[in-house]
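Missing here: one protein chain of the complex. Every other protein chain is in place.
Moving on to subunit A:
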Amino acid sequence: MTEERTSEGPSPSPAEMLAITEQQHQRTERALDVSPGLLFGTWGLAWGLGFGELYLTAGPDPVLDVPFRYALSAFLLLIVGAGVVTAWHLAGSLRGLRGPAQRSGAMYGWSWTLGFVALGMMIGAVGRLGISDEVYAMLWTSGSGLLVGTLYLSCGALTRDWLQYGVGAWILLVNAIGAFTGIPHHYLVMSLAGGGGFLLAGVVFALRGRTRSAPFPGKGGVALKGGR
């Protein structure tokens, strides 16, 4: 057999070559794949802390005595922070790619931004009609729950990922039912069941990612395929 000798010296054995290709495959997947575990973890923390903090500062006899305005600012800061982490992670994995998968990834990323901007504007418009802080808080809480749940639901549907679909359905359900508990309590529901649900999903995704044996030779899914 004619061995190809190039600048990198003698051709290694098949075993070495297999190791090289597997190593490079993993490296590429790690760089290109969106990590649902990281994103769920980020949102789990943001919701867990954000809604938790709102709950502790709300009501007639709050655990922490902080004006609603500041508590809400802290909440929005956490949400925006999680949004920035998400956008940074998506942009990083899609950087330098072009094609249908890259386009659908970018479009999906933008649908989050557009959704939240539209939600903020809608709540702002409702606010002009003169609503109480409680209604305002309810709109933000249940509105973002509805938006996030629907986005996960549709992403799960398009990628045939039952776990993401399940997370979306869970958020929608918890949000719709929890809203009936009224404003300080709905915070607690969203913090524990919503944020906690995200964290749990993040752990499941992280474990699933670890046990996944290099699916080789394969076409690692970029962006929305969430690995595998």
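Going forward, a residue touches a chain if its C-beta (ideal position, glycine included) is under 8 Å from a C-beta of that chain, and two chains touch if they have at least 3 such contacts; residues count from 1.
By our rule, contacts and distances are computed from a predicted model.
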item: Per UniProt record, name of the chain withheld from view ["Succinate dehydrogenase iron-sulfur subunit", "Oligopeptide transporter permease", "NADH ubiquinone oxidoreductase 20 kDa subunit" or "MarR family transcriptional regulator"]; value: "MarR family transcriptional regulator"
item: Which residue of A:His25, A:His89 or A:Arg208 touches the chain not shown here; value: A:His25
item: Hidden-chain contact residue, picked from the options A:Pro12, A:Gly59, A:Gly124 or A:Gly182; value: A:Pro12
item: Hidden-chain contact residue, picked from the options A:Val66, A:Leu97, A:Leu173 or A:Ala206; value: A:Leu97
item: Where the unshown chain meets subunit A, residue by residue; value: 1-4, 6-8, 11-15, 17-18, 20-21, 24-25, 27-29, 31-32, 95-102, 213, 216-223, 225
